[in-house]
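All protein chains but one are shown in place.
And then subunit A:
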Amino acid sequence: MKIFIKFDFTQICTRVIDEKLEELGIKYRMLNFGEIEFLEDVPSDKLKAFDLILREYGIEKIENQKVILVQKIKDTIIEMVLNTDDTVNVKSSVYLSEKLGHSYGYLSNVFSEVTYTSIENFIILQRIEHAKSLMINTDLSLTEIAFRLQYSSVAHLSTQFKNTTGITPTTFQRIIAKRRALSDNKN
């Protein structure tokens, strides 16, 4: 004998998750499909059990803890670069690890793994990008920009700019000015 069946994956998955969470006594809410919000703190052994049970059904929790941490690191760096008023006089490594509550070694490993670049390089890139936007959008001189971004000298800013982008700040400004002139002519 042969029979034919049809099934609805969404319904199956939702049902499994419903039942298992209930069994474990976890209060939750289904947001979108694939997104579950726990309504109270779930002890880690229960989370682990939930994880294991779901695996039996081929359902897996997305491990994006690292991605989330990297985003926090990036946000903190950007805040650090932009916030030049009250001088953060600690080393960035100390600042990051205090602010995020992990050792710098750990942060730095996770960061490289996810972004393919180092925290140090990312900080330099952010400072240079900030310098670029100041060059384009303000009348500040290079000296003032260097001072604002806490470079020890204009030479230091220029060297780092050249090392990062391959061109000098002056060339950069000239290219952007020419681009603007070109697009003004077209309009």
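One rule holds for everything that comes next: a residue touches a chain if its C-beta (ideal position, glycine included) is under 8 Å from a C-beta of that chain, and two chains touch if they have at least 3 such contacts; residues count from 1.
As a working rule, contacts and distances are computed from a predicted model.
The complex appears with one chain absent; UniProt names that chain "Response regulator" among the candidates "Isoquinoline 1-oxidoreductase, alpha subunit", "Iron(III) transport system substrate-binding protein", "Response regulator" or "Carbohydrate ABC transporter permease". Among A:24, A:125, A:140 or A:154, only A:125 touches the chain that is left out of the view.
Touch with the chain omitted from the figure is made, among A:48, A:91, A:156 or A:178, by A:178. Contact with the chain not shown here comes from a single listed residue; of A:58, A:101 or A:166, that residue is A:166.
Residues of subunit A that touch the chain left out of view are 74, 115-117, 122, 125-126, 129, 132-133, 136, 165-167, 171-172, 174-176, 178-179, 182.
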